[in-house]
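A single protein chain has been omitted; all remaining protein chains appear in their positions.
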Amino acid sequence: MAGRSHSLRRYLFTRIALAIPMLLILLTLVFLLMRVAPGDPISAALGGRLPQAELDRRRAEAGYDQPLIQQYLEYLGDVATFDFGTTIVDNRAVTDVIVQNGAATLELTLAAMVIAMVTGLTIGALSGRFRDTSIDVGGRLFGIVIYAAPVFYLGFLAQLVFGKWLGWLPTSGRASPVVTFELETKTNLFLVDAAITGNGEAFVDVLEHLVMPATVLGLVIGGVFIRLVRVNLIQTLKGDYVEAARARGVTERNVVMRHAFKNALVPVVTVVGLQFALLLSGAVLTEQTFNWPGIGSELVRYLDNRDYIAVQGIITFAGLVVVFVSLLIDVVNAWIDPRVRF
Amino acid sequence: MTSAAEPALSVRDLRVWYGTPGAPVRAVDGVSFDIAAGETLGLVGESGCGKSTLGRSIMGLLPEGAAADGDIRYGGRNVVGLTERDLRAIRGADVGMIFQEPMTRLDPLMTIEDHFAETLKTHEPGLSKAERRRRSLDALGGMGIPPTRFGQYPHEFSGGMRQRIMIALALVLRPRVVIADEPTTALDVLVEAQILTILTDLRRNYDTALLLITHNLGIVAEACDRVAVMYAGEIVEDGPAEQVFRAPAHPYTRELLASIISLRTQALRAIPGAPPDLRDPPSGCRFHPRCPDAMRVCPAMSPAPVWVETGSTVRCWLHGPAELIPPGGTEPLERRRPEVADEA
Partner (left out) sequence: MSMPALEPASPGTTPARQRGLRRVVSAFRDAHGVSKAVVWVGAAITAAFILLAIFAPVIAPYDFDTYRTADGVRFEKQEAPSAQHPFGTNVMQTDVLSRVIFGSRTAIEVVALALVVSLAIGLPLGLLSGYHGGPLDRGLVLVMDALIAFPSLLFAIVIAFLLSDTFGRGVVTAALAISIVYIPQYFRVVRNHVISVREEPFVEAARAIGAPPRTVIRRYVFQNVVQNVPVIATLNAADAILTLAALGFLGYGIQPTQAAEWGYDIKRAISDAGAGIWWTGLYPGLAIVLLVTGLTLLGEGLNDVLNPVIRRRKTEPVRFPPRPGNEGTP
């Protein structure tokens, strides 16, 4: 259908064009936020640890004595070339931090999202379909309680039960030290790397370390999805086209799955995407609980060290991810829902 | 019109009530009528008189909390009380429905082809894909939708075209009975004329029995063989369209016709008062509080159906039967005029 892909392309361009002002605002906000703290990042991070002359030199080098506008423009320019700066405290290129630790977060996030979608979609659909029955009450209660449990609390309980008392799973890190040392990292996604290099032992080890954090995080997010899917399904089941389908004798199962559920998923896609973006930019709590070396952990570490350059870089990256993923979501939406393109 | 053969749709003493806290809402309260094959019966009445409920109940499409009682026969058996499973087999195949708002009646994520495929696969699973396609295009062609648009999505069609697609969907399985619930109310006048032409052609081309539900008397005059006038859950008059329009037997029908605005209208005429609360309808004849010709017997007893020479059946004490009216019952009814506060 030529018409379909053409309108999709046109939609894509429009969306990209609209994303740019939002991006600019986000970047400006981040920039201003980081300049609210008095003084400059260099002094804040290293003040007292280095002689004043050295501090001054570094400050001039980083450009902190220039007028604000110039700093702003330089900042924008850097972002455009993906130069997020160098951390103050350990002299790493922020881009390296993003790639290495970001991959760890990505692995965790992907696994968690899979679990979240499976639990959320099934329980939510069952709840919506069998509304007000015990299935519904059970599903809703589960969703509410699971969401009410902070991920670090579930993590605590999981570590207690499955780590200490049952001894089934390890409770911290991405992999045991041996594996971490030995594994050839190509993509920085350990599971993928273990698979490509045919390292079965490493694969199992990494998987064992991934199970608890991913499940804990996945369940909590799944709790959110349950509510969402349920409400949307109930709403679509009241739709006019659903009644019309019933009037044509379509079986209840088809009515629910093919008409109501599919239509109910449309708004859910947006939320799933947004959650994904949120998680990518730092599943901080899970990472802290399980000592997962992700980007959220790094953010906390740099924040504690007052390394504002690193913090700025990471937060900028987070913002970029969110904008990019929103764009992606809109495109996916346009792809599944033909009405959106017009 | 009325033939000696068995009617395609036969309804006897149908009651459809909604359960609410307090008294149930008696949306349809003892309705009987027949529709012969190839005949179009118009069902008219004000909003809230129960006509939509009646239409839906014929295919058992009752909303939550509603229950039906009585006889609805087509295809040889009573539909009231059938299981959902049996009803599903009937819907679409033996009885079809055309709804009011075409804009929202098609699944926005499915193409027209998908809609037809679903309906055909549900009822005739043995058909090949080619055969399904042929049947669908046939039905659409009859409605003036070209085959090139078969794969398009609903939002790419105008309101009128969507209604035509809905009609084609309702007819693709050749049901013997079709219910059209206000099919043109949401459409503009020009499109309305097109749809009406299609509906009137139904009796010629498909021999379908059509129940046309509407509040628009003009449509009835144009498209219907017979008309049934509904008030407060009951049918008060039922006869050949031409006769009912020319010589309405029931005061309500008379008032309805008088309130139609045409080029000849000199003064606006509305029926005073408001339709009754169906949880607690007036005693006896339900129209008596608003009837200009009410008699003493009217609030006392519910009128029996009486056959009038014009060929209509009417429920009104004005037409008797005289032997059932107690002495003094024909005196005009004394009552206070409906106050402004009584109006809706």
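Which chain is which? They are A and B, in the order written, and residues in each are numbered from 1.
Just so it is clear, a contact is a pair of C-beta atoms (placed from the backbone, for glycine too) under 8 Å apart; a residue touches a chain by one contact, two chains touch by 3 or more.
As the structure is a prediction and not an experimental result, all values here were calculated from the model.
For the options B:Met301, B:Leu318 or B:Leu333, the residue in contact with the chain missing from this view is B:Met301.
One of A:Leu68, A:Val99 or A:Leu160 touches the chain omitted from the figure, and that residue is A:Leu160.
Across the entire complex, the residue among A:Leu29, A:Val99, A:Met257 or A:Ile336 in touch with the chain not shown is A:Leu29. Contact residues of chain B toward the unshown chain are 13, 15, 17-21, 24-25, 27, 30, 48, 52-53, 63-67, 69, 275, 277-279, 283-284, 300-305, 324. If you put the missing chain back, the residues of chain A touching it would be 21-22, 25-26, 29, 33, 36-38, 132, 137, 140, 144-145, 147-150, 152-153, 155-157, 159-160, 163-165, 171, 227, 231, 234-235, 238, 277-278, 281-282, 284-285, 288-289, 299-300, 303-304, 311, 315, 318-319, 322-323, 326.
As a convention for this text, only the chains that are shown with their structure count from here on.
If each chain is reduced to the centroid of its CA atoms, chain A and chain B end up 55 Å from each other.
Listed in rising order, the residues of chain A touching chain B in the complex are 1, 239-241, 243-252, 254, 258-259, 262-263, 266, 336-339, 342.
Residues of chain B that touch chain A in their complex: 59, 61, 84, 87-93, 96-97, 99, 101, 104-110, 118-119, 122-123, 151, 153, 155, 166, 169-170.
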